[in-house]
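One protein chain omitted, others in place.
Right, chain A next:
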Amino acid sequence: MSRTERFDTALGFTSSRHPVTRILRWGVYVVCIVVFAGPLLSLLINAFTPVSNPTSLTLIPDTVTFDNFTRAFDRGVLGYLLNSFFVVGFGLLAQILVSLSAAYALARKKFPGMRLVLLLILSTMMLPEEILAIPLSLVLADVPFIGVNLIGSLFGMIIPVAAWGFSILVMTEFMKEIPVELEEAARIDGAGEFRIFISVILPLCRPALGVIGIFGFVMIWDQYMLPLLVATDTAQYTLPLALRTLRSDPQVGLGVLLAAALLALLPSVIAFLAMQRQFMKGLTSGAVKG
């Protein structure tokens, strides 16, 4: 029993019951948590602490206050938050629909040029907003073929994130696993293409929807360059962008900044904690397969 347990891990120390190694091990855990979660925990605590001094952070607050949040709302944080939710909401919805649709073609259909399409999608992952920033800002100001100006409109932050190579590829991998027989049966029953897509394939994709949903959420929430290029006025800023403005505002103290940062941090952390198993699965399937 203890022999097999010993080889569960590379270091083989998880099974040791010796008190000294146990204390040592928990010491290691505490250090890991303090180093990696500590800074975020201090953000959480100090957002509820009255802080005026720009340096002092407390670990144990003597008074808990919501002042920082009410003052943050006075500085327009609610508006930034709503912008963020608007962009994430519609951006994610579009991204999920686009990924489902593209993955359906890539996983369930055979057509000439499929390898080329896959290659194109893969290559988009080498073309991030950062690198393309300058030409992208020109393209956003006058979208080719349509001639729309997306600069200064929240839709400029939404439409470009609608297609994301990562979520298309994850979805394609998942859809390939769905048995063909289901599709054939539906086809014999006379279902058309869209019918099959919506009533047969889509319901079976729910687990993968969780994966691309959370990855897409974190990705869009974290967007920085694109909103920076699109926004012409601070009123269009998403919350992550607004943090910089708040910081340089002389009337905003550290507490208010931390309160706003906490609001910018919470949604993605909550989404992650709620779906961490799916997230880990997607992380490893996306990375280790690639």
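Just so we're on the same page, contacts are C-beta pairs under 8 Å (C-beta built on N, C-alpha and C of every residue); 3 or more make two chains touch, one makes a residue touch a chain; residues count from 1.
Everything below uses one rule, namely that contacts and distances are computed from a predicted model.
Peer 1: The hidden chain: which UniProt name fits, "Carbohydrate ABC transporter membrane protein 1 (CUT1 family)", "SSS family solute:Na+ symporter", "Anion-transporting ArsA/GET3 family ATPase" or "Multiple sugar transport system permease protein"?
Peer 2: "Carbohydrate ABC transporter membrane protein 1 (CUT1 family)"
Peer 1: Of the residues A:23, A:64, A:82 or A:127, which one touches the chain left out of the display?
Peer 2: A:127
Peer 1: In the complete assembly, which of A:159, A:178 or A:209 touches the absent chain?
Peer 2: Considering the complete complex, A:159 is the one touching the chain left out.
Peer 1: Of the listed residues A:18, A:176 or A:247, which contacts the missing chain in the full complex?
Peer 2: The missing chain is touched by A:247.
Peer 1: Touching the absent chain: which residues on chain A qualify?
Peer 2: 6-12, 14, 28-29, 32-33, 35-37, 39-40, 42-43, 53-57, 97-99, 101-102, 104-106, 109-112, 114, 117, 120-121, 124, 126-128, 130-139, 143-145, 159-160, 162-163, 168, 189-195, 197, 218, 221-222, 224-225, 240-241, 243-244, 247, 254, 257-258, 261, 264-265, 268-269, 272-273, 276, 280, 283-284, 287-288, 290
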